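Sharing a structure, written as structure tokens. Questions coming.
All protein chains of the complex are present and in place, except for one that has been dropped.
Should a chain be cited, it is by its letter among A and B, assigned in written order, with residues numbered from 1 in that chain.
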Amino acid sequence: MAKSIQMDELTLGVCYYPEHWPEELWEDDFHRMQEMNISVIRMAEFAWAMLEPEEGVFDFSFFTRVMDLAHQYGLKVILGTPTATPPAWLTHKYPEVLNAHQNGELIKHGMRRHYNYSSPKYRELCEIIVRNMVSAYKDHPAVIGWQIDNEFNCEKNVFYAEADHAAFRVWLRQKYETLDNLNKAWGTVFWSQTYTAWEQLHLSQTESPNPHLALDEKRFISDNVISFAKLQADIIRELAPQHWVTTNGLFGHLDSHELTDELLDFFSYDSYPQFSTIFPGNDENSLKDRGWSMSLSKVRSISPNFCVMEQQSGPGGWVDRIEMGSPRPGQIRLWSYQSVLHGTDLLVYFRWRTATMGTEIYWHGINDYHNRPNRRVREVAQVGGEFAKIGALIAGTKYQAEVAIMQDYDNLWDGEMDKWHGPLQWQSKGSWYKQLQYRHIPADLLTLRSNTTLEDLSKYKVIVYPHAAIMTDETAELLTRYVEQGGKLFFGARTGYKNPTGQCYMRPFPGPVAELCGITVEDFTLIKGTIQPAELNWEGRVPSGTKAVAFNEVLNVQNSEAEVVAHYASEYYKGEPALTRRTVGKGEVWYYGAAYSEPVVDAILDELSIATPIADWLEVPAAVELGIRSSEDASYAFLLNYSDQPAALQVKRATKELLTGATIENEVEMPAYGVIILEL
Amino acid sequence: MAKSIQMDELTLGVCYYPEHWPEELWEDDFHRMQEMNISVIRMAEFAWAMLEPEEGVFDFSFFTRVMDLAHQYGLKVILGTPTATPPAWLTHKYPEVLNAHQNGELIKHGMRRHYNYSSPKYRELCEIIVRNMVSAYKDHPAVIGWQIDNEFNCEKNVFYAEADHAAFRVWLRQKYETLDNLNKAWGTVFWSQTYTAWEQLHLSQTESPNPHLALDEKRFISDNVISFAKLQADIIRELAPQHWVTTNGLFGHLDSHELTDELLDFFSYDSYPQFSTIFPGNDENSLKDRGWSMSLSKVRSISPNFCVMEQQSGPGGWVDRIEMGSPRPGQIRLWSYQSVLHGTDLLVYFRWRTATMGTEIYWHGINDYHNRPNRRVREVAQVGGEFAKIGALIAGTKYQAEVAIMQDYDNLWDGEMDKWHGPLQWQSKGSWYKQLQYRHIPADLLTLRSNTTLEDLSKYKVIVYPHAAIMTDETAELLTRYVEQGGKLFFGARTGYKNPTGQCYMRPFPGPVAELCGITVEDFTLIKGTIQPAELNWEGRVPSGTKAVAFNEVLNVQNSEAEVVAHYASEYYKGEPALTRRTVGKGEVWYYGAAYSEPVVDAILDELSIATPIADWLEVPAAVELGIRSSEDASYAFLLNYSDQPAALQVKRATKELLTGATIENEVEMPAYGVIILEL
Partner (left out) sequence: MAKSIQMDELTLGVCYYPEHWPEELWEDDFHRMQEMNISVIRMAEFAWAMLEPEEGVFDFSFFTRVMDLAHQYGLKVILGTPTATPPAWLTHKYPEVLNAHQNGELIKHGMRRHYNYSSPKYRELCEIIVRNMVSAYKDHPAVIGWQIDNEFNCEKNVFYAEADHAAFRVWLRQKYETLDNLNKAWGTVFWSQTYTAWEQLHLSQTESPNPHLALDEKRFISDNVISFAKLQADIIRELAPQHWVTTNGLFGHLDSHELTDELLDFFSYDSYPQFSTIFPGNDENSLKDRGWSMSLSKVRSISPNFCVMEQQSGPGGWVDRIEMGSPRPGQIRLWSYQSVLHGTDLLVYFRWRTATMGTEIYWHGINDYHNRPNRRVREVAQVGGEFAKIGALIAGTKYQAEVAIMQDYDNLWDGEMDKWHGPLQWQSKGSWYKQLQYRHIPADLLTLRSNTTLEDLSKYKVIVYPHAAIMTDETAELLTRYVEQGGKLFFGARTGYKNPTGQCYMRPFPGPVAELCGITVEDFTLIKGTIQPAELNWEGRVPSGTKAVAFNEVLNVQNSEAEVVAHYASEYYKGEPALTRRTVGKGEVWYYGAAYSEPVVDAILDELSIATPIADWLEVPAAVELGIRSSEDASYAFLLNYSDQPAALQVKRATKELLTGATIENEVEMPAYGVIILEL
């Protein structure tokens, strides 16, 4: 059972750094927070140098003073352990704690996250500061919970210090037991890479390393983060069992599901939709800020109700990069409800006031440097008022979906390096997610794990598992049962040709699911450079000229139950099968020999009987996101308008709108960046 | 009082490297120089290995022989100290003298400028070679002056050797005295960067370092260059007080004003306008070679009359980069007069003959490898003849301007890293400079320094100080007095929000000048990525669709004397004030909430009563630069045609042209690349 935050009502918080400000400002700050219905502050996660100004010398008085005052204003406190920024005395005295570039060059002090997770000395020093800090604050009445470290694997998610190489060797010995097993798993016979002693082993040290090593490297990093976090979680559990434990972020090379299951009470996320404005070139058809719903959906797959530990409340920016413009009026509120729709019950803005010093002077908080009234403060106060009104209804309800886009960590990590399936994954997931969004079909981002059950899958009418290159017979068996019981399952090119080491099967494509799909792959080509994608012929279902993108597999039907749905319409394999469907039991399985593009998903959705919920009495334009949070007792539809233009709804039955309390019906205009919550 | 070169007449020189050529060529070379009216040669600045072939062994006979011969031909000699290229024996024996990359990796021997300014050993060896060299040559009758080192901070203007870290620590102790002061100035409480021992301190060692450290790093580098140069200047002053001292170049991270004030007799510059042909993509509306007038104007702000130590006399190019085509016929002469217009009284061509070996075989001199007659030689000889004719009139006269674009080192250096104001500076300065050029309004590039006085400013009717993020109350006071006494002052977005440490004020924008301007900033956005600039509405003064570029601040008029001149015409702040003007005393102060673009400057100039000098009787096309050099007794207008097309002038009164001696009137056609000098 996934672990969720337990809140009685939607709760607002704010990140606060008292060490950045004159003490005489605190009381006014807390007073104003109280007025805005902010009841939680998060702090201390970058304060190691204050808490332990020299090795073994501790001073916890500062934050005690802050929390005493906060407590007077009814504020609850989330404390961060300060291990994301070891102080200068520490890295100067123990340079072995630093992370290193792949070439072994140490990453010096001066930014943050400059340490490695493996150094025994760093682990020891972290245990000491955390033990002392938790002891000092565990009985303070304001404290409600702990954030471990900050944004694991943010900025850097690879680690090449000497301590990491050593820890990797230990991890490998545990996994493989013998070098012979390891050599087989990594295929080291290729290019004479055979290892004959454990000390010959390192994390990757070259460009284009052995790909099986590269996959294990990512698994090791994830395990290493969890083992590092566990040291701290164990201390908190031991000393402060009354507090909850979480951490924030969703970054690479970390199995956040396992981290949460093993150590946390719930997972937290940092949501900055304005990032969508600074990389305009990536995708001309990008969902922009709405795309953050996809990330929030991933967080939901870990903790159905969760905390947003940092919710954007102004433009972001470091001094020298990440240059964001200001959110437009209404967007901060819109993005807050985007978080709420997808399961946030505790929403903590980053941050109370923009820092006047350091790298993040442009990572704006609600207040400006000068503390004068501004529209961001007013907008957050509005959310505060609304939470007070509706928070008890919404808290604890959960997002509802009948469609899942499925992924797994092995394929994500293998696909980072592997250009023959990784890019396909992103292409297909994006196409499916966008089309589901435009059609108002709520969707989950499901992560297939070793403990995933048929029950977990059978909640969904449709599962899209587009390019699982790594696939086992066990997974194939589970998926077969999913289809047999009535599910509709979609695969794409390059499915099932690798085993869990990342080696290729000596089996016809798509390997373990060839039989389920009733097809094999006869010929294929990567689409790249001057190699053009073939067009697709689907009897008018897709626009003329629609391409089968990224990869083209020529399918060979092996089973009379498998039906050819679409053919290639150009190139030397013109007329050959491109898309097949096989009915199995009560369900059906589709195989597409390419990566999914939006027109193809659009045509598929026309075929499926998945409708928008409440479509019978509500019409919503494509620019508006629709999602539903429900409990056994109640159900609420969220409408979020990401456009800078008003949106016209057709409400065909009188319905109560929660934020205004008004009953709405017929044509209703949502303003630009508007939010509507309907009681169903 | 700024330090100028003192010449009786415009003087031609040439860089000459006798060590590159067979000795039997020298006499012919000197003879031909004499024929071309070249009277100065510069040499020896890369000859350390000849002068001190092994440590402590000196041989000064070679250049004595050269100078004896030069002296016979009436040539005067500028000697360069050879410290820009330490010899192989030196760097091999003392690798600690080498500069290093930020990661600490030494920059090896093989190019030039591979040393650091901090190494005690290098300073010692430099003192020894300079003392010996000056002693050897100080009494030679040909020598007139010394160039210290060569192009300080060219190629590399950051330094990360161990000796630099150590010197930085010394510099910091002198500046801050205590670590507590330093920690406050750098805001190290952010991200737990607090320093608890001096040895923890380093120059920046990471990407995105602490920005206040990064600013101090540039100040340190500048001070360090000056302290390095001072060792040499002191020796020359001591041993050869009859010679002048200069150095050449205008490169980053060096306060060339302070360098000159403290150590030099005047500043020198190396002018290569052909660089404008090799980066065509930078700016489609670039001034191209005419843009060098802006650099020459910066040099003028240091030394109103100065030396060009290297004037381009052919295509430039290293073997593997900096690939320039040939200057077109007339351009070498045009660029020579460009230098003269802006204050050059001693103009030294680089170089007599193209080197046949080494990295710079394509950095062409006047003569080709093969020494045959060519058009470059003929063109330089023409300049020589003209200088003989007009040189006594022009020398000592000074460029005249009533408009100044103002900058300061702190903002330049802070803006290198800070993407929220640095790019604005370049945008606005470029727009103002171009529009002033096109309108033939001479302008100075003024550097605001700690010793700048009201008298320095009040020479100008208009001062543009566009985006001084770092601003003190003292500066605000000086600027207020400037306006009160009648000046017109222009600010742009992001003015006045930082103190000299680079930390942000807790004051309403624009901080120290908010009261002067009579406005504050209510809302703002960086324009970047998908964030679009608003249009500007200035009652028809700017073309429809003109954007307020780079940054948009919504202004809030705080003072009834402040008048809104233009409004934003789109985006959510449509109708809000964008440009204001306040009359203060006899002057006025303008604030523009964006960066200046050319249409906006064009409209502002329409408003101001700054006319082209001599506009009443002279009409000049936009492609021609107009500037005036004057003394108390005389005044000369230079017309420089940068176009490859002829330009038609209207001369409404009979005027003497200096180069031809002719009197011109009515329609006069300047040839492509033509030069006219009028006696006013």
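List of remarks:
Assume a residue touches a chain if its C-beta (ideal position, glycine included) is under 8 Å from a C-beta of that chain, and two chains touch if they have at least 3 such contacts.
Here the structure is a predicted model, which is why all the values come from computation and not from measurement.
For the chain left out of this panel, the touching residue among A:24, A:207 or A:455 is A:207.
Here one chain is not drawn; of B:278, B:388, B:608 or B:623, the residue touching it is B:278.
Considering the full assembly, A:508 is the residue among A:329, A:508 or A:585 that touches the omitted chain. For chain A, the residues touching the absent chain in the complete assembly are 103, 186-197, 199-200, 202, 204-213, 417-420, 497, 501, 503-509, 522-531, 572.
Interface residues of chain B facing the missing partner chain: 19-20, 46-50, 53-54, 82, 85-89, 92, 105, 107-112, 114, 276-280, 288, 315, 317-321, 323-326, 328-329, 354-362, 369-372, 374-375.
Keep this in mind: only the chains that are shown with their structure count from here on.
Separating the centre of chain A from that of chain B, both taken as means of CA atoms, is a distance of 50 Å.
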